[in-house]
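One structure coming up, written as structure tokens, with questions to follow.
Every protein chain of the complex appears in place save one, which is left out.
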Amino acid sequence: MITIPRLVAIAAAASVLAACSGKAPDPVPVTAPTNAAFTYINNLDVMTSWDPATSYSNEGIATNNLYEQLTRSDPKTNKVEPLLATKWAASADGLTWTFTLRDNVKFTTGNPMDAAAAKAAIDRTIELAGGGAYIWDPVKTITAKDASTLVFNLKYAAPLDLISSSAYAAFIYDTKAATGDLAKWFESGHAAGTGAYVVDTWKKGTENELTLKANKDYWGGWTGVHYQTVTFKVVPQETTAVQMLQSGQGSFMPSVSSALYASLKGQKNVTTEESPSFQNMLAMLNTASGPLADVNVRKAVAEAIDYDGIITTLQGSMIKATGVIPPGLLGYTEEVQPTTNAADATKLLTAAGYGTGGKKLSLVLTYAAGDPVQETVVTIMKANLAAVGVDLQGKALAWETQWDLGKSPDAAKHQDIFLFYWYPDYADPYSWFINLFHSATPPYFNLSYWNDPAVDATIDGLQALTATDRPKASQQYVDLQKTISDQAVTAVVGVTNNRRALASTVQGYVDNPSYGNVVFVYQLTPTG
Amino acid sequence: MSGPVPDLAPLATSDASIMPGRRRSWLWPGWGAAKRVPLLVAGLVLSALIIIAGVLAPWITPYPEDAGAVVHPTQALLAPSAAHWFGTDIVGRDVFTRVVFGARVSLGIVVIVLVVSAVVGLSIGLAAGFFGGWLDAVLMRVTDIFLAFPALLLSIALAAVLSPSALHAALAIAFTWWPWYARLARGQAASIRRQGYSDAARILGASRTRQLVRHVLPNASTPVFVQMSLDAAGIILTAATLSYLGLGAQDPTPEWGLMVAKGQPLATTAWWVITFPGLAILVTAVAFNFVGDGLQSVFDPKRGRR
Partner (left out) sequence: MSRYIASRILQALGVVLGVIVMTFVIARLIPGDPAIAYAGPRASVEELAAVREQFGLDLPMWQQFVSYVTGVLHGDLGISLHTKQPVTSDLIQVLPTTLVLVGIALVFAAIVGIPLGIAAARWHGTFGDVAAKIIAILMVSMPVFWLAILLQIVFFSRLGWLPVAGQYDSAYDSISPLYTVIGVPVIDSLLTGNWPVFVNAAAHMILPVCAIAAYPIGAVAMVTRGSLLENLGEEHVRMVRALGFPERAVFGRFALRPSLNPIVSLIALVFAYALTNSFIVESVFNWPGLGSYAVRAFVSLDIPAILGITLIVALLYVLLNLIVDLAQAVIDPRVRA
């Protein structure tokens, strides 16, 4: 999942292949430091959770360098590539999947990564049922047939090779890493994966929050030139972050706002990358309590927002959204267009008893402090709503605090509007619907607090339907988006257009929208 | 602590030394005296210009609607030009208009803080100094506790508790500012009492309240007035800092500190967005400091020898 704008992903497809088959990449003919350090500059705290089973927030940028999945997907080529599994096959009915695991891979704890260990990890993730664990819903049983053969029996057909490449909840980790309470052991800053890096230091709340160092026993080997350490630096001020990048103190910024991005183009020690993403910004409207519980008031708010104006003002940081699903995914539709109609909004508000002669409508919106894009969107929304007589109060909070208040069991603490980002766990729209629009008590990411049993039932069947009848599933997604739009459950502000900035010493970066803001550092080549 | 220190006086530790309890006429010593202090003249002129600009803002700015909740998506981040003297901000609002309107917000905060803290501080300080005894001891210990918190810090803690707005920021600042007036007034009242002319009044049968109003208050008012002029700059800076931290005025209020905060991500690319509001804070604080410093030297020529 994704909540915040700055995460990333990349991998030169070629180098993925080379790495996955255990071949050393060709030596790079440049002088490269033997102890090169990669510095990822993030505007928010990195680690909110360490447990690879339940982690479901910004820490994905780090965990995807500590852990590996069975497979890795590349939505640009529409292919699934080998990672811990070297090959896989599905039965004709799609209900049995057999994965062959890579030999001689060890967890950083020293224990072997074999079929039994992989089964134990996925079983634990399913059992804990937190974070993105829903991805395994189609799985009935997992069997370790022999040390390198893992067999999944499914309840219904599902694209398991794609599911097993998820950015969250699909990690293969050592369940025997700790003798006591494993979850506690993880949360104290430990990892037990097979990735190219291991945890060096973790100091929560400090500038250099997390440093990783090379996992000397990594199955991919360390021949060739690779980064030996990875530092995740928390720099809330974007200007400072950009200046650090220019001065060589940083290697990568996942998201740069328009004005700065323009200024970075053509600079010699910085390169910029622009690519479409699967991430969109949503304003979740509180359907359960407060003034927005009235559907007409929600509609008025949604119609008051000047979507085109926001896109224009952001100068390329976002593109216009149609419906909840971004372009490039199943169920994307242009039938659900956001409408801006201040006159109609005013009419709806008057009918609901607000505005001239009625009550004054005041709404609270929460958003993440430190994101200039959200900041700008809030400024515009305030003006748009003021134009129809609604007073919008924007509260900038640390992401964790914003989310904690939003998912509080006490509805009195809930905001009227929750502004945030979402991206899918794998290249499929299901993530939005199961997380954002399916009911859940206490709330987790369903921050509109929407509860419609008919919609829940449709969502529950969609994963299976996707595997058996894609056109029908696509139609259901379109219908759901129409319902969401009719009920004004959320206002989709726009789809993020990724604008990354890298130090020009970093070679080999390729954006992979399936993994949000993750950088697979092992695949990069340091130069200079 | 002594000497002409703009807006430092509220931080003073020792009440007796802030302002010696000299009798002084509250009457304006006249333009002649002021003219001998060029910085005072400069400060008065600048302050007057700022106040006039604030008052006349709706009539002298080109786009008065930009001070409120409007956006112009196609006008975002235009560099300074004839149409937009100070350029436009990230949502296309005219920076010049917002800077001029900002004077209203900042001056409003200054007035609220000064009035509230002077009224509260004077009442407490005069009561303590005039009546003395246990009342004095209790009131002054309470004052000491407030003084133990650096003003900005207590304002920050309070502003974090209250929902942020310009009014709440002003009240939070006043909450930390009154003790300085209490100390000042107490020192005045006590010294006047010691000087004995209220004894004389007492002998003549004046009531306590009458003594307080007729003799102590007027004698305390000159240093208080000077102090207020010295404090104005400090209040402007504190309010701007609170807004910068997101604990004061909220968008779309055209508050200078807030404008700098919102423009910070653009500092290297759209310099005008932070430069002009920042300059406005600086110029206003300088103007008030010139006035405060100059008034002090006029009313207290010994220490303000020029």
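Points worth noting:
Per-chain numbering from 1; labels A and B assigned in written order.
Operating definition for what follows: a residue touches a chain if its C-beta (ideal position, glycine included) is under 8 Å from a C-beta of that chain, and two chains touch if they have at least 3 such contacts.
Not measured: the values here are computed from a predicted model.
Considering the whole complex, the residue from B:Ile90, B:Ile274 or B:Leu295 that touches the absent chain is B:Ile274. Of the listed positions A:Gly180, A:Gly205 or A:Pro453, the one in contact with the omitted chain in the full complex is A:Gly205. If you put the hidden chain back, the residue from A:Thr96, A:Thr109, A:Gln243 or A:Asn296 that touches it is A:Gln243. Only one of the listed residues, B:Val45, B:Ala83 or B:Ala157, touches the absent chain: B:Ala157.
Shown as candidates are A:Leu330, A:Leu397, A:Ala464 or A:Val478; the residue that touches the absent chain is A:Leu397.
Residues touching the missing chain, restricted to chain B, are 1-8, 11-14, 17, 38-39, 141-142, 144-145, 148-150, 152-154, 156-158, 160-161, 233, 237, 240-241, 244-247, 256-257, 260-261, 264, 267-268, 271, 274, 278, 281-282, 285-286, 289-290, 293, 302-306 (touch as defined at the top). In the full complex, chain A contacts the hidden chain through residues 35, 37, 39, 130, 204-208, 229, 231, 235-237, 239-240, 243-244, 247-249, 369-370, 396-398, 400-401, 403-405, 407-410, 413, 442, 444.
FYI, only the chains that are shown with their structure count from here on.
Averaged C-alpha coordinates put the centre of chain A at 48 Å from the centre of chain B. Within the complex formed with chain B, the chain A residues making contact are 237-239, 242-243, 257, 259-260, 262-263, 306, 308-310, 312-313, 315, 369, 372, 375-376, 378-380, 382-384, 386-387, 393-394, 396. Contact residues on chain B toward chain A in their complex (touch as defined above): 68-71, 73-74, 76-77, 90-92, 163, 246, 250-252, 262, 264-270.
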